[in-house]
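There's a structure below that I have some questions on.
One protein chain omitted, others in place.
Chain nomenclature is as follows: A and B, assigned in order of appearance, with residue numbering initiated at 1 for each chain independently.
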Amino acid sequence: MDTVNKPARRVDALGKVLGESKYGADLQFEGMLYGKVLRTPYPHARILSIDTDEAATLPGVEAVLTAADVPGLHTFGTVVPNQQVLAKEVVRYLGDAVAIVAAVSPAVAEKALDLIKVEYEELEAVFDPEEAMAEGAPVLHEDAPGNIAAHHVLEKGEVEEGFAASDIILEREYETQLVEHAYIEPEAAVAVPEPGRRGITVYGSIQNPFSCRKALSRMLGFKLNEIRVIQAFMGGSFGGKDEVMSAMCARASMLALKTGRPVKMVNTREESLLEGYKRHPYKLKYKVGATKEGKLTAMKIYILADAGAYTAQTPFVTWRSVVQATGPYEVPHVRTDVYGVHTNNCYTSAFRGFGSPQIIFAQESLMDELAEELGMEPLELRRLNGYRQGSVTATGQKLDEHKVSLMEVLDKAVEKSDYLRKRKEYANQQGRFRKGIGLACSFRGCSLGAEGVDATGAMVSVQYDGSVYVFSGLAENGQGLQTIFSQIAAEELGISVERVRFMPTDTAAIPDGGPTVASRSTLMGGNAVRIAAAKVRETLLGAVLGRLKASAQELDWGNDRIWVKDDPSRCVSFEEAINEACAQGELLAALGWYKAPKVTWDDRHGQGNAYFTYVYGCQVAEVEVDTETGYTRVLKVTAAHDVGRAINPETVRGQIYGGVAQGIGYALLEEVQQHEGEIKSLNFDEYLIPGIMDMPEIEAIIVENPDSFGPYGAKTIGEPTLEMTAPAIASAVAQATGRRVRQLPLDLERVLLGRSLQQDRYKRREGGC
Amino acid sequence: MKKLPVVLTVNGKEYSLTVESNERLLDTLRQRLGLTGTKEGCGVGECGACSVILDGNLVNSCMVLTAQCDGSRVETVEGLGTAEKLHPLQQAFIDYNAVQCGFCTPGMLMAAKALLDKNPHPTEAEIRQGLSGVLCRCTGYKQIVDAVKAAAGEEG
Partner (left out) sequence: MLEFDLFRPQNLQEALDLLAEYKGSARVMAGGTDLMIALRAKKGMENVKYIIDISRLQELAYIREGEGLEIGPLATMTQVAESPVVRQCAGVLAAAASTVGSPQIRNRGTIGGNVVNAAVCADTVAPLVALEAKIKLERKGGSRWLPLDQFITGPNRTQLAADELMTGIVFAKLPANAGWGFMRLARREALAIARMNVAVVIKRDSQGKVEDASIVPGAVLPRPGRVTEAEKLLIGTIPDGALARRAGEAVAEAMISAAGRRWSTPYKEPAIIALTERAIKQALEVEWR
């Protein structure tokens, strides 16, 4: 391979280091107005009246709109469309929008918000998922009795039989917290009405342009071809700029269509934290049975997820959890129930990991606790029960169409980190600063699995002078998609990657290929690019057969040339091949479409081949705990990830370092404080993400077992990197302190006292730090 | 609201402006001067995406009133280099894969420049200290530190 599996420079880096790349908030249009949102002061209330007259007549205000002005339907949502772009009749969480304003400046728009008079009747609200499921709780959605937004079941074997056959049974409860994507770029969009015909173009920090377009179509009452969504450069998303952007884009579009002028909307950080969705907090109850040798016999799992006010992706997030909740271990008897429940809290949806970090924290902590009960080294328990080639998962899927590399990633991480020796060394420490080392591992189904249709497309178009366009429906989040796809196109065409120009994701340029989620871009999108580029290459080869006097099988290509394998002096340059093809009237562009291999799912019993391939990872974390203050420093993280094939090893490393950083935040620092539906941590002074001085040494180990499905064998890296850091750290902290904490994050109080104090702070209405 | 006259030198070019009393330097740069390389991430001086160099000192431009800067020199990312002649820091960021989403990149570059201007051969700890006021959510910082080390090595 010439370009793939090599560290090519990122194609989008130049514009970014020059400060020239345009993000949503940087875009300017002639006559542009600024939009602002009025949100509800109550988490659950009926709207009795809205008076916008005074606001509408403020000089500089061009439009004031409410739900009554929504041209199409006022609700949207991928699974159950119950999310409101503007609240009609009822508001269900404090981020719900009640009115929007377009004005000549953000300052005037804000003044107008203060002039809008809304009368509310407060309704009884519910903030706890268990209370929300109980008899008599206020019901948020008529079609969700008991406030159940999702319930997934998995049954394998006979779980009571499994417990009967066990020598030891452990029951543990774990809890994970509400966390926020915290992309450094707040949400931003500009909607521009199309002159001369019905239509709107929307630019912005839009992670999934096609999902956005579909939602806009429903809300604006426009046909899909009347809406064009073009992604600007995006300052990070991590799954977080989906529904919140559909809402923002719809609002900006409504204001733009009403005024006939472009409208820009940019969230402040506070608005982003207030309105934007978060990761589901989970309460997890695990019951595990094992023989005295440590062989797992049964697992019974009950998970309660807070879905918040709207459904969004809850059914899919909780589905991944039901599939993977046992962890990568052979368990003959399993019963899992995962519930997503509505409350009047901030709604929860996709965030890198998508239902995995929570279960992995629980399952890996549980394995450590079980090992401790059995007097076993935690690593040995993994070795005894972990998946191998041919293992059968909890969903009844036999893992044999790819290399099951769990043992390999475990071995490599353990070796590189000197885990065993340090685990022994740290077992008996004195002193107030104590070290600890812990490991965690995971398996992850790649792409969407049985969530739904999984197909995507790309277009490659070779120009007369040898420059090349690549289009994809998948979008650059910052992860390096533009570069990877350029490398793949270059590899297939046998040309240097400098010839390739990746075009901004534009819903008018390419068919809908699904969202940029589930770490599916390289695997699915990469294949589509490969297919498209290969088609064009075949055309070029065919065009020069005569000139080279050879058959197609005798030709080879690379380094901007095509030549006869047995006689390299018979060759043509890429440009010459293009000329030949054009002279023959051939088409030098192609659409590539890749459909995922078949998956199966029976949702009555939670059985099936849930994903068509999987990846495996292991992380080892070494910490030092100040046992007198609870302050934990992470000294080193060793991360081994099987990625199939690294299309670009440098960007893979970047994903590992970045994922581990987010994992450290999840483990130690991050928690959105929410009390009675009100988010208290509204900016980065309260919501703490890891800074440069909080980062440990990170050793990234790229493991490559080429997958039969992925392009050049490549699979997935984006999400696995953050999903297991927290339990590895929790395990290390448990060794250092001698106490297991079963909640995240392991902040100062939890490490020192074993519990959090934050809720006391709000209950007692005390300030201070 | 009272308006004030301000003479600002930005990336070597002098501007005579009349600004609102409550106008932030960040907004003057982005809206009046069209220099959108400097970003707003939080508005409260916590994320550093708005970092610029003001009279030789690294500051958060979201926390500075333009009216306080009469007669001052401002350096932004646009003044670091051009596509034809990149600043060694910009080249290093490209070479070391220190750019992912790129939103923190201007802030990181200015923080690194401010650091190297005062301390041309920093230790790793000093690099981390110097960049401690810019948050990144994508990279885990490692490749950024590698890039700054390399650029510091170059300049020596």
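The definition used in the following text is that a contact is a pair of C-beta atoms (placed from the backbone, for glycine too) under 8 Å apart; a residue touches a chain by one contact, two chains touch by 3 or more.
Note that the structure is predicted; figures quoted are calculated from it, not measured.
Considering the full assembly, A:691 is the residue among A:24, A:340 or A:691 that touches the omitted chain. Although one chain is not displayed, subunit A still touches it through residues 107, 432, 628-631, 669, 684-685, 688, 690-694, 747-749, 752-753, 757, 760-761, 764, 766-769.
Listed by residue number, the positions of subunit B touching the unshown chain are 1-2, 4, 21-22, 24, 43-46, 48, 51, 57-60, 62-65, 67-68, 70, 111, 114-115, 129-130, 132-135.
Assume only the chains that are shown with their structure count from here on.
Rounded to whole angstrom, the centroid-to-centroid distance between subunit A and subunit B, based on C-alpha atoms, equals 30 Å. In the complex of the two chains, the subunit A residues touching subunit B come out as 7, 9-10, 12-23, 25-26, 28, 181-186, 233-236, 238, 268-269, 477-480, 650-651, 653-654, 656-662, 683-685, 689, 691-693, 695, 698. Against subunit A, in their complex, subunit B makes its touches with residues 30, 34-44, 46-47, 49, 76-78, 80-83, 86, 90, 93-95, 97, 99-106, 109, 128-129, 131-132, 134-145.
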